[in-house]
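To keep things clear, I will list the structure first and then write my remarks on it.
A single protein chain has been removed from this complex, and every other one stays in its place.
Right, chain A next:
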Amino acid sequence: MAARRLIRELAAFSADPNPALALLEPTSSSNLFQWRAVLRGPAAPSPYEGGLWEIIISIPESYPLSPPTMKFKTKIVHPNIHLETGEVCLDVLKSQWSPAWTISSACTAVQAMLSDPEPDSPLNVDAANLLRCGEFSGYNALIHYYIITYGLSEKEAC
């Protein structure tokens, strides 16, 4: 069930690419259950504009009944993303998952999360604290610093 659906999703993505993604493909031709995506930062006024991050997506056998797991391989500062492990805390990838979502639409949800953080349930406490204290310039600068230092270039993304 999962394999057929994933092949369909892949075909659908190449026919109609998702503007939130620079890339979406299985990491190797032999394993359909691990994908990589390159996510684009949302447009300004989001502080993430211009950033490119690689995400590793692990897909369970029971997909699409169970959600895929996403991890940022590229370092990123965000209240709901773990700085070290790249783990993402997003309801759509946990309790709110529905088989009607696709890998591509879930990536769109992650992009939306970048602009709309949830500092009350943080994975990155420092980033969340900056936001809660209203230190927006510091928050934005930190994000920008990480994009410059760790973010992918357009060339690397393809």
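We adopt the following convention: a residue touches a chain if its C-beta (ideal position, glycine included) is under 8 Å from a C-beta of that chain, and two chains touch if they have at least 3 such contacts; residues count from 1.
The criterion applied here is as follows: contacts and distances are computed from a predicted model.
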Options "60S ribosome subunit biogenesis protein NIP7 homolog", "Orc1-like AAA ATPase domain-containing protein", "Origin recognition complex subunit 3" or "RBR-type E3 ubiquitin transferase": UniProt name of the undisplayed chain: "RBR-type E3 ubiquitin transferase"
Absent-chain contact - pick from A:Ser14, A:Gln34 or A:Ser62: A:Ser62
Interface with the unshown chain - residue positions in chain A: 1, 4-5, 7-8, 62, 64-66, 98-101
